[in-house]
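One structure follows; several queries about it will come next.
All protein chains but one are shown in place.
Let's turn to chain A:
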Amino acid sequence: MAPRSTRKKAVEEAPMEEEPTSHQPTAEDEDASMADADVDQEDGEEANPEDEEEEEDEEVQRVRILPGSTPTAASFEFLEEGHTLGNALRYIVMQNPDVEFCAYAIPHPSEAKMNVRIQTYEGTTAIQALEKGLRDLQELCDVVTDKFTVARDEFSNRMAA
């Protein structure tokens, strides 16, 4: 997570200037450090080494549990995720017979956050159900990849024949 490169020589670039999507928690720090970097670039190579090192060590935690959760009824907050993960995860968690309730929501469109609520019956926990859901979805992806690859190879063989 180094700061974005500055563009001293750039005359023009294709318009796209939003922060990269995988990259949000320190929007303000980022702006500040970018401004610094611009200045530093002018008088040499020193693109504030301190900032860079700090940011490298810091890996952003993207899942957390929200306050008020209990072992069998928890809300999770995912950063930088949306309907792509949310709806498929909700579906697959619901397939688990130990899960009493599962839903997801995107509380506000301008915040890159996605919440998942899981309530389980006794015998398992919401976290276990979430983890199982993620693994089940991975397995589903594996199966679909396999099926697709086989179907594609069959199709091209059929065409070649």
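Simple rule for what comes next: a residue touches a chain if its C-beta (ideal position, glycine included) is under 8 Å from a C-beta of that chain, and two chains touch if they have at least 3 such contacts; residues count from 1.
Criterion: contacts and distances are computed from a predicted model.
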item: Omitted chain, identified by the protein name its UniProt record gives, among "NEDD8-activating enzyme E1 catalytic subunit", "DNA-directed RNA polymerase II subunit RPB3", "ATP-dependent RNA helicase DHX34" or "Geranylgeranyl transferase type-2 subunit alpha"; value: "DNA-directed RNA polymerase II subunit RPB3"
item: Chain A residues touching the omitted chain (full complex); value: 1-16, 18, 20-21, 23, 25, 45, 47, 58-71, 74, 76, 78-79, 81, 83-85, 87-88, 90-92, 95-98, 125, 127-128, 130-132, 134-145, 147-152, 154-156, 159
